[in-house]
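Heads up, one of the protein chains got dropped from this complex, but the rest are sitting where they should.
Each chain gets a letter, A, B and C, in the order it is written, and its residues are counted from 1.
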Amino acid sequence: MTTVFDEVATGTKKLTVGQAVNRALGDALATDERVLLQGEDIGALGGVYRVTEGLAARFGSDRVVDAPLGESGIVGTSIGLAQAGFVPVAEIQFDGFVYPAFDQIVSQLAKMHSRFQGSQQFPVTIRLPYGGGIGSVEHHSESPEAYFAHTAGLKVVTYSNAHDAYWVTRAAIDSADPVLLLEPKKHYFVRGEVDFDVPTDNPFATVEARPGTDGTLLAWGPQVSTALAAAEAGVEDGYDLQVLDIRGLSPLDMTTIADAVKTTGRAVIIHESSTFAGFGAEISAGLMEQAFLSLEAPVQRVGGYHMPYPPSRLEQDYLPSVDRILDAVDETFTY
Amino acid sequence: MTTVFDEVATGTKKLTVGQAVNRALGDALATDERVLLQGEDIGALGGVYRVTEGLAARFGSDRVVDAPLGESGIVGTSIGLAQAGFVPVAEIQFDGFVYPAFDQIVSQLAKMHSRFQGSQQFPVTIRLPYGGGIGSVEHHSESPEAYFAHTAGLKVVTYSNAHDAYWVTRAAIDSADPVLLLEPKKHYFVRGEVDFDVPTDNPFATVEARPGTDGTLLAWGPQVSTALAAAEAGVEDGYDLQVLDIRGLSPLDMTTIADAVKTTGRAVIIHESSTFAGFGAEISAGLMEQAFLSLEAPVQRVGGYHMPYPPSRLEQDYLPSVDRILDAVDETFTY
Amino acid sequence: MSTISSPTGHQLPEEAIGVLSADGFIDPTESAKAFVDDATAIDHERVAEMYRLMANTRRIDEEGVNLQRQGQLVLWTPSLGQEAAQAGAVTALQDRDWIFPTYREHVMARGRGIPDEKVFDFFRGAVHAGWKPSDYNMQPYTVVLAAQVPHAVGYGWGIAQQQRGWTDARRAEEGRVAVACFGDGASTEGDIHEAMVFAASFDTPVVFFIQNNYWAISTPFEVQSKVPLFKRAKGYGFEGFAVDGNDPIATAAVMDHAVDHARRGGGPVLVEAHTYRMGAHTTADDPTKYRTSEEESQYAQSDPMVRTEQYLRRRFDYTDAFFDEIAAESEQLAVNLREKIVDAPDTISLREKFDLVYAEEHPLVDAQAVAFDRWMEDEDAS
Partner (left out) sequence: MSTISSPTGHQLPEEAIGVLSADGFIDPTESAKAFVDDATAIDHERVAEMYRLMANTRRIDEEGVNLQRQGQLVLWTPSLGQEAAQAGAVTALQDRDWIFPTYREHVMARGRGIPDEKVFDFFRGAVHAGWKPSDYNMQPYTVVLAAQVPHAVGYGWGIAQQQRGWTDARRAEEGRVAVACFGDGASTEGDIHEAMVFAASFDTPVVFFIQNNYWAISTPFEVQSKVPLFKRAKGYGFEGFAVDGNDPIATAAVMDHAVDHARRGGGPVLVEAHTYRMGAHTTADDPTKYRTSEEESQYAQSDPMVRTEQYLRRRFDYTDAFFDEIAAESEQLAVNLREKIVDAPDTISLREKFDLVYAEEHPLVDAQAVAFDRWMEDEDAS
């Protein structure tokens, strides 16, 4: 799937999200010899989604390393590699396989900088393909962002298109702090324009994906496209809906979000994982605190139900849909 | 510390929280031969807080088992024990040591009933002493409720006094579903009246710990006492504050909470872990959805800062305090 | 002797117990001594039954690949090449024993009498668990590597307690054993280690049954370990065996021994069956990216089904009649399966899933179910 590139990218190119990530990883490896990739099957195979295709051949199996099959070991050794001066980029193969590494992420990696009183940096990036709608078996479709965003010391970021895939990945690797990089895997094969000129904005900021005045749809990663489709469909119902693409969950660009919702007065938050104690709750609570007087109606959440991610034949009923989003928008107009 | 009891409890007694838990565990062991306790140091030592003192001697080291030192093993084997017909009660020694078991809790235990289409129950209780303010070293003072409450399939419960310690523990063990039982360890030595008559209410419901009309303080576990102290101190400032004691985080008794806040119009949520994407966010978002029109002011959150739990000399600056709570109440009166 | 040396350098470890040559002659390895008599004493009925399980499953396996290509399945995990190992293991068990499988134990599922369509319900994305575990004393397939292994140990711990004080005779009659299956890749996960520590500590009747098929997706075994995995057992204080997993009678004899040892209360045992994943990891995999066709064709020569057939012919004078019958039976199974699977409806709706999250009531789930009902009605109406 992925083309292998030989030089650091420049100009503008049409790439899939997966190719953009591949290019970002390749450019990071090419420009900083401290960068080391490890993960299950990322070498000869190029990853189960071919996102790392060609990188082992180009940079050597010393820098693009097929790890033994232990997620805690992958994250734990990445911490040690950082202590030895490396900039590790660890891949966890699927969302549902990150939990064996939870202690090393939440209790070690996230806390090391603070624990060591800043005397050592831990620029570890954990790449985690996430999200559903891909018709796969159990544990391949989860959205664990809430578990991680709560964790101080960790940055949690994502993106929804090829351009951002490139720049968010570069920024994650460049970050002096540990970053959990959530990759919307159902978009790996979605193509878009990537501009390789260094962006002027912060790649982790929240950006407007579509302007609108009647209400704001807030989404990230795989659900930005659903939000955009809902906004489009909403036109027929007479709604002019704004869509915000949240790239950084931690840090969360609450200023941009609150300012936007203050203008529209209505907000619907969309995400795939269960709404209960999900990350949408933080945004809703944040709007409560920062935009209360401007709210025309309670902020609504559209997300997964309070159940484990269902078998794939049922996932379309489980995931947020255009109709469910517009229903929530309707609800805000009953106030 | 704990007295060892020989018969199933009856009547009313004054006990510490730790003694009440000890009694609940003993009564469960005495009344149901399927109950099996396992955990690190729970046998001869009686647990690092002596909460299981005397139980191994009374029920045998086959039923009160010193486990090898692996948290994932403790939870993983508890799942298997449940499949063999046992009712396992697993202790994880401290909040900060639960993360190595995260996969077994979140991805296995919580999902098994749903995965198996209800053909098998998993009545596993995980006892987890939690919370800070005890002057201990790193990882002994955390409040990880948000990580677990988000997880469908798991019940997450806690309590704030000796009476509830007894009944919430009994109910957790009786539950046909897996329960994460958060034990407010700083209260282990706090004494209270325990009424052993079977309670008429649901032990996981939210209850009013103090009536009040000007605003509602919402807290659970170790912070209920802080909330009560704040309500008391608030009298001087002219506030008549209600305090709700939230025992079930999942299921969360949102009806009681919303009804209460609809009456008072103001709410402050108090918890120890970082507020960002903490469990308070869910309550705030829930109030947004269910009590919007009755809110006189935005719901406030008072909790830990966005940092790892600090060294113990600094914890009093980190934890919610009466002053910080009243400050938040003041804030709601600026609207 | 059935030593295999592969392009990636693997070779049956010298400690591996093997009895049959690749073409089905009795030709024991050095290390097989203690097991040759037991292995060769396995009667023809059991060998034939193993062959049947292997042949039936291989045909269904092929159908799995086909059905996935035709869009009927979301995924399929071929057991191609690993049939002898699984057949040897499952025929060593009593019905009352419990199996804790990975996602590739199709021969074992068949050995337990699990209908193919139940296995396939999982792979067509209809359910997370294809069958009711207690109907077959086999836990549904687990996808998170190694996670089922502590479950097996906990189960074994429980039955060890229930069997405390039993006489040897009663153990032999009624004693149960848990078999924990996992692969060479999964062996690296921390859960495997904790499971082994707990198993040793509580003397649980658990057989750790490793299918070392030399690959974990694209990762060769050498990345996980430079020494065979049976050697891990000694470090926990129990016995470990390496067996030629493509040799059905060697595997059966070693598993018989291991299961018997566990059943008598002797504690855990580890059996590492050296086999080879002849197919792709799953239908989503492309082995050409990471292994050579020479390697694949070399292993094709040690095909366990061929070996079993040869043994039946040579030692027990089985003839074409038998093999033709099995082939026809297998074909019929495939036909039946297709009928049941192609365009099969959902077995459960999302609405029903609400009621399965908890055994007891949960107000939030109930409220969401009500909202879901209302929503579905609106959808139908519009």
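One rule holds in what follows: contacts are C-beta pairs under 8 Å (C-beta built on N, C-alpha and C of every residue); 3 or more make two chains touch, one makes a residue touch a chain.
For clarity, every value in this text was computed on a predicted model and none was experimentally measured.
Looking at A:26, A:43 or A:76, the residue that reaches the missing chain in the full complex is A:76. The residue touching the chain not shown here, chosen from C:21, C:56, C:77 or C:188, is C:188. Touch with the chain that is not drawn comes from one residue among C:31, C:57 or C:201, which is C:201. If you put the hidden chain back, the residue from C:107, C:127, C:177 or C:233 that touches it is C:233. Contacts to the hidden chain, counted on chain C, fall at residues 188-194, 197, 200-201, 223-227, 229, 231-237.
Think of the hidden chain as still there; on chain A it touches residues 36, 62, 67-68, 70, 72-73, 75-86, 88, 100, 103-104, 107-108, 111, 113-121, 152-153, 155, 175-177, 250-255. Take chain B: the residues that touch the chain left off the picture are 40-41, 43-46, 48, 66-73, 96-97, 99-100, 135-140, 276, 305-308, 310-314, 317-318, 323-324, 327.
Operating definition for what follows: only the chains that are shown with their structure count from here on.
Seen from the Cα centre of chain A, the chain whose own Cα centre is farthest off is C.
The most central chain, judged by C-alpha centres against the centre of all protein C-alpha atoms, is A. One finds 32 Å separating the Cα centroids of chain A and chain B. If you average the CA atoms of chain A and of chain C, the two centres end up 36 Å from each other.
Each of residues 127-128, 144, 190-191, 348, 353, 356-357, 362, 364-365 in chain C touches at least two other chains. Contact of a single residue of chain A with at least two other chains is seen at positions 72, 96, 99-100, 138-139, 276, 305-308.
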